[in-house]
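Sending over a structure as structure tokens; questions will come in a sec.
Up next is chain A:
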Amino acid sequence: MSRIIDRGLEEQAALLAKMGELTFETLETSIYGYLEGRNVKTQVREMSDVLVAMADKVEDQTFELIARFQPVASDLRTIKSYMKIGNDFARYGRYALDITSIAEQLGGLTQCEAWIQQYLSLMSQKVLFMVKVSVDSLRRHDVTLAKTITAPEREVDRMYLEFLNKLISDASASSKCVASGLLVTRYFERIADHAVYVCESIIYVVTGEKANLG
Partner candidate 1 sequence: MTETQQKPIQPDPQAKMQSINLDVWFGQKQVLKSINLSVKPNTVTAIIGPSGCGKSTFIRTLNRMHELVPNAKLNGQVLLDGEDIYAKNVDPVMIRRRVGMVFQKPNPFPTMSIYDNVAAGLKLTGAKKGEDLDDIVKKSLIQASLWEEVKDDLKKPGTSISGGQQQRLCIARAVALRPEVILMDEPCSALDPIATAKIEKLVIELKQNYTVIIVTHNMQQASRVSDFTAFMYLGDLVEYGRTKDIFESPKSKLTEQYITGEFS
Partner candidate 2 sequence: MNLNSYGLRKFKNRFFFVACAVCVVLAVAPLVSILWEVIVRGAPQLSLNFLTATNAKDGIGPAIQGTLILIGLTSLIGVPIGILSGVYLAEYGNNHFGSTMRIINDALTGVPSIVIGITAYGVIVIGLIGSYSAIAGAIALSFMIIPIIARTTEESLKLVPNNIREASLALGAHKWKTTLRIVLPSAKSAVITGVLLGVARVAGETAPLIMTILGNRYFFQGLNEPMAALPLEIWRDSLQAQQSIIAQGWGAALVLILLVLSINIIVRVVSRGRLRK
């Protein structure tokens, strides 16, 4: 049986699915721009602003649904989580913008040592994969997929620390590359955390469990 609240929930789900796609695109643009030394800041800023506006809209809808339909159980969990996921997605956009700022200030990665370039490229693949997992498990409300986020999350954390140690031991790297790599890997690590939050929200929506995947 279709209920009147369902229409609002479907609208929110559609909006979040769209946000998910845009999120991935924004991060891709930003990260590849950084890796390949292109200035994409204007483009990414626009995309990020759209994401923030969409997150605000999700929040508004959430409040309307609470005020008008007094949701309970899975409905309540869904709209609470949707609002949270909207914010996580907006954070993705903000980190993407931050990465372009680094590229603008410290110059692209192309002048840096090859191992740094390789390392960041490898880590970015992991992070983009995690974002994809989070977006897909949201779209399909897929608990099994959401639970797979733990392994890459651990990997990203490990890589972040490993990269830190290598930078310290490699005195030959230029200070610009050290600062740039340090900040960007830090953002990667934060993005990975938000991907985990999204997956935890999905599990909460579907099962009511407050999972800890990190």
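How were these candidates chosen? In short, all candidates are chains of the complex that A comes from, given by their letters.
As a convention for this text, a residue touches a chain if its C-beta (ideal position, glycine included) is under 8 Å from a C-beta of that chain, and two chains touch if they have at least 3 such contacts; residues count from 1.
Here the structure is a predicted model, which means the values were calculated and not measured.
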{"item": "Chain A in this complex - touching candidate among 1 or 2", "value": "1"}
{"item": "Candidate 1-facing residues of chain A, complex", "value": "1, 3, 5, 70-77, 208-209"}
